[in-house]
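Excluded from the complex is one protein chain; the other protein chains are retained at their positions.
Letters are used for the chains, namely A and B, taken in the order the chains are written, and counting of residues starts over at 1 for each.
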Amino acid sequence: MNEEWPLFEVFIRSRSGLEHKHVGSLHAADARMAIEHARDVYTRRQEGVSIWVMRSADIIASDPGEAEALFEPARDKVYRHPTFYVIPDEVKNL
Amino acid sequence: MSSAERHAAESERELQAARCRYVLRLGDTALVLGQRLGEWVGHAPALEEDLGLANLALDLVGQARLLLTYAGELEGRGRDEDDLAFLRDAPEFMNLALAEQPNGDFAVTIVRQWLIDTWQLQVYRALAASTDTRLAAIAAKALKETLYHHRFSSGWLARLGDGTAESHERAQRALEELWRFTAEFFAPDEVDERVHAAGIAPELPGLAAPWSAQVDADLAAATLRRPAVASYSWHGKRGVHTEHLGHLLAAMQHLQRTYPGLRW
Partner (left out) sequence: MYTQALDTHGKEPLPAGEGGAVAQRFQARVDADEKIEPKDWMPDAYRQTLIRQISQHAHSEIVGMLPEGNWITRAPTLRRKAVLIAKVQDEGGHGMYLYSAAETLGVARAELFEQLLSGAAKYSSIFNYPTLTWADIGAIGWLVDGAAIMNQIPICRCSYGPYARAMVRICKEESFHQRQGFEIMLTLARGSAAQRAMAQDALNRWWWPSIMMFGPSDADSKHTAQSMRWKIKRFSNDELRQKFIDITVPQAFFLGLAIPDRELHWNESTQHYDIGAIDWAEFHAVLKGNGPCNRERLEARRGAYESGRWVREAAAAHAAKERARTASTGGSTAQTGRT
């Protein structure tokens, strides 16, 4: 009989209005237990108002080896940032 | 003072005594169950359950502190939560006898927890409407905690009942073993009647039906059989306990008894 509980990743919304953020992982036999464990392990000090859990095996991650191909091309698109544009000081509300 | 006034004063004194005793019963049940759960910390079946059981224990000790503090004030003899917790002997403890039963295996702990959770759910829910606003406020806070406790214990009851042949058998055995202590849950005595008449507490027999419905639903989900009605009713709430409470208190009260009157 297998007694190993699968690994879940835990995401917590710390306050109303904020996004869920990854906080860590835990083991649980089922989804209900995963929520309870997440509550007991990661919100003992009022760290959360909402919890997501998902099986770690279901996460699809980008490959660090592809990091350059994925992320470097954004580097030279500096014109996407407001500081790229020089506006005289006397012009207001821009 | 006229005889009518004397009578009214006497009646008020009796009500206060009954109120104090009623609050003590709730507080002692929470304390003794919290004490038992504390024994698990570091020894649970999984690390995650160490944290879960500790959370239940913390909630229950917290409830006990509020209730014993209030009972001490009602009593009017200047006793605080610690005087009541550490300086009373077993016959003065008013907890349900079920709460003091030893942890046994995890199935015994879960069944004990679940039975008391379902009982507390009914009681705390009803107490939220108490004319005693202090008690109503404590019950409202405790109810939120108890809703989670019940989620935890009924979830585990289902996992054990529906899990493996071994876990099913252990859960059923625990149920048969502990069921006899539930007869005490809804059997009112003069204290219960007195506080009910004053609008402080619900009528106990009236809570039996919703409790029973909850219990049956949880048992069905867990594929467990409801045991036959208990033949003997313990009277833990009147101070008549099983042999286990004395040992529990011996450990719990050891420091306060060995070094009387000190601050810690």
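Everything that follows uses one rule, which is that a contact is a pair of C-beta atoms (placed from the backbone, for glycine too) under 8 Å apart; a residue touches a chain by one contact, two chains touch by 3 or more.
Just so you know, these numbers come straight off a predicted model, no measurement behind them.
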{"item": "Touching partners, among the displayed chains, of the absent chain", "value": "A, B"}
{"item": "Omitted-chain contact residue, chosen from B:S11, B:T131 or B:T164", "value": "B:T164"}
{"item": "Residue touching the undisplayed chain, where the options are B:V61, B:A128, B:L143 or B:A208", "value": "B:V61"}
{"item": "Option touching the unshown chain, where B:E39, B:E176 or B:D189 are the choices", "value": "B:E39"}
{"item": "In subunit B, positions touching the absent partner", "value": "31, 35, 38-39, 41-51, 54-55, 57-58, 61-62, 64-65, 68, 81-82, 85-86, 105-106, 158-160, 162-164, 166-167, 170, 251-252, 254-256, 259, 262-264"}
{"item": "Residues of subunit A in contact with the chain not shown", "value": "1-5, 7, 24-27, 29-33, 41, 44-45, 50, 52, 61, 63-64"}
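The criterion applied here is as follows: only the chains that are shown with their structure count from here on.
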{"item": "Subunit A and subunit B: spacing of chain centres that average the CA atoms, whole Å", "value": "41"}
{"item": "Touching residues on subunit A, where the partner in the complex is subunit B", "value": "1, 5, 26-30, 32-33, 36-37, 40-41, 44"}
{"item": "Subunit A contact footprint on subunit B (complex, rising order)", "value": "46, 48, 51-52, 55, 151-152, 155, 159, 164"}
